[in-house]
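Shown here: the complex without one of its protein chains, the others still in place.
Then we have chain A:
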Amino acid sequence: MAMRAAILRHIKVPVRSQALAGLRSREWNLSGGALVRFMSSHDEHLTKEEVMERVLSVVKSFPKVDPSTVTPDVHFQKDLGLDSLDNVEIVMALEEEFKLEIPDLEADKIDSTRLAIEYIYNHPMAG
């Protein structure tokens, strides 16, 4: 919410005086990435399709995975032949992709693309 308020404030900047805009330009740059992301989606929350697409692309780019075997419902260990250490690495890569920190208790449960998509889609902070 704080982020959203900050962005909305910045959107008003151009109609204000130059001096004020100048003062705020540093902040503007800092939130630039968030602004683009905010304006690129129709809603503040990611759509399920977007989450799915990005989850699949993270899993496909994992070095030990054959990209052609990755679907929205594959089990990392049973279907992709990964082990529990790989599982940790995949979940960590998903954290980075969606700018989340997933607690151990949750992370240990995410063992398939289906659960990953579900968890991230329902996470209020996923970006």
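Please note the rule applied: a residue touches a chain if its C-beta (ideal position, glycine included) is under 8 Å from a C-beta of that chain, and two chains touch if they have at least 3 such contacts; residues count from 1.
Keep in mind that, in the parts below, contacts and distances are computed from a predicted model.
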Its UniProt record identifies the chain omitted here, from "Pescadillo homolog", "Origin recognition complex subunit 5", "Ribosome biogenesis protein ERB1" or "Succinate dehydrogenase assembly factor 1, mitochondrial", as "Succinate dehydrogenase assembly factor 1, mitochondrial"
In the full complex, chain A touches the hidden chain through residues 75-78, 83-85, 87-89, 92, 96, 104, 107-108, 111
